[in-house]
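Before I ask anything, here is the structure I am working with.
Every protein chain but one is kept in place in this view of the complex.
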Amino acid sequence: MTAKVLLQLDCDHQPSTFDAIVAVDAGAETLLRHGGVTPDNVVPLVHGAMFTRGGADLSSTAIFVGGSDVAAAEAVFERVQRTFFGPVRVSLLLDPAGANSTASAAVVAAGRHLALGDPRASCRALVLGGSGPVGQRVARLLAGRGATVTVASRTLSRAEEACRRIATAVPTGRLEPVEGVATGTAGTALAAALAAADLIVACGAAGATLLDAPARSLARRARVLIDLNAVPPAGIEGVAATDKARAWDDAVVYGALGVGGTKMKIHRAAVRRLFQSNDACLDAEDLLAIGESLETA
Amino acid sequence: MTAKVLLQLDCDHQPSTFDAIVAVDAGAETLLRHGGVTPDNVVPLVHGAMFTRGGADLSSTAIFVGGSDVAAAEAVFERVQRTFFGPVRVSLLLDPAGANSTASAAVVAAGRHLALGDPRASCRALVLGGSGPVGQRVARLLAGRGATVTVASRTLSRAEEACRRIATAVPTGRLEPVEGVATGTAGTALAAALAAADLIVACGAAGATLLDAPARSLARRARVLIDLNAVPPAGIEGVAATDKARAWDDAVVYGALGVGGTKMKIHRAAVRRLFQSNDACLDAEDLLAIGESLETA
Partner (left out) sequence: MTAKVLLQLDCDHQPSTFDAIVAVDAGAETLLRHGGVTPDNVVPLVHGAMFTRGGADLSSTAIFVGGSDVAAAEAVFERVQRTFFGPVRVSLLLDPAGANSTASAAVVAAGRHLALGDPRASCRALVLGGSGPVGQRVARLLAGRGATVTVASRTLSRAEEACRRIATAVPTGRLEPVEGVATGTAGTALAAALAAADLIVACGAAGATLLDAPARSLARRARVLIDLNAVPPAGIEGVAATDKARAWDDAVVYGALGVGGTKMKIHRAAVRRLFQSNDACLDAEDLLAIGESLETA
């Protein structure tokens, strides 16, 4: 039996121990861990994966790209794909800072309560902190499932830029930028988005409140609120990190740890998926599909 | 079965291969090795250990802190402990440059011939090179076992500083600083300490003689002499690195390799201990206790 070898290519100087342990628990037998990986130094590392095993054994080698800087990891992910040629390739997973698995888990959690992806239903979503790495992915995944997504950021220009990027990935997406965070006196546009939203996901930086109690009271239609921030204070005031489908008025709420179990399952399943063929290339959409399949399994 | 994962956090740029191989031989199944670890970059590495496994599986992840700079490793060891909270922790072992396992092995060896820890007996110990990393630990462990310990260093101020530090760790310890090395004409205070010592342990830097033959002749009461220096010339003139309880006049003598077998057993047993719970935190005293339990097993 050919050992399952995972290259852990991390853009940080110290490669993530989190990603390594998840990989071990998902069945990777040998980890080849590299920190400080960039598009400029990644090619020989990829060649080592491509040229050491042949035929069916190629599916026993795979590559994980991670790191705390999502944009840097995306650049490595691109470079790795361009290094492959024809059938000489190995499976590949992008999950920097857990952004893809976390965003997928949030959308899976929302889908338990909302008819995402059903063309007969309509869903309006508001993504707070929507221009950040996790926020952009949540917005992208929701847009891909047919929701109308309002992307909120502290500045309108960043919200607009995020919408443009997401639209490139999801040409059919319905996206609206809006400025601000829902604390103190939310601006008019944001107040309208709050009032209209079926789903609110807060994706801010650790410890930043993006939706306070007064703003929460404006969200009269909201049926699901998800706060992906695990570090106090909460991103959504009143949501605890451990909340998992807790009822709150007419809504259910999730905290970061309440979504975390699903995130871990998706992360592990994605690593297992790598070793089932030599041509998987898993980004956010693929992890969402994996997460949805785990729900129905 | 959850694989036993050991984070090897090393303060040196190149993590120790010695510590890695001992860990493998002690049953660690996956090593996550990191060099250049400091208090400033260790927190995310620890988070990866804390947040990837839950419940009983937390005891299958553990952390080893090492490196050739003992003070730097101690600072990392402190920082790791402060990163844990409540039950969200993993077991932890500090053994930089083998200082803890070596010091423990020396005290275990001495305890074969002296009634250490017996309140009815009294033991006077002289630790040469007592302000160095291993010397301080030997002195600390002996003080904790009730011996009256004279800590010798090349300068009195370093000996005094070492005694102060050890007294913080062992408030009941009886400690006396003394200046000098026991070569040529030992000073009066050191000559008195030599004459009074039941046990002499030389913990100097590689290749430095701390006790020469004339000074040795002053140690009339000594029943055990231990030289922890493995690189010629010997730290105690006349002791061979391979000596293991060799009779010499009325004393027995141990060299570095003669203590080395016990050191290795303690080191391996300590790594095994890590995986028996998620809350072990093993410093010198814990390794001594492990070493003593191995003697009676």
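Going by the order they are written in, the chains are A and B; count residues from 1 in each one.
The criterion applied here is as follows: a residue touches a chain if its C-beta (ideal position, glycine included) is under 8 Å from a C-beta of that chain, and two chains touch if they have at least 3 such contacts.
Model, not experiment: these values are computed from the prediction.
From the options B:C11, B:L31, B:V80 or B:A147, the residue with contact to the chain not on display is B:L31.
Take chain A: the residues that touch the chain left off the picture are 2-3, 5, 7, 30, 32, 34, 36-37, 41, 44-49, 51-53, 61. Along chain B, the points of touch with the absent chain fall at residues 13-14, 16-22, 24-25, 31, 33, 68, 264.
Operating definition for what follows: only the chains that are shown with their structure count from here on.
If you average the Cα atoms of chain A and of chain B, the two centres end up 46 Å apart.
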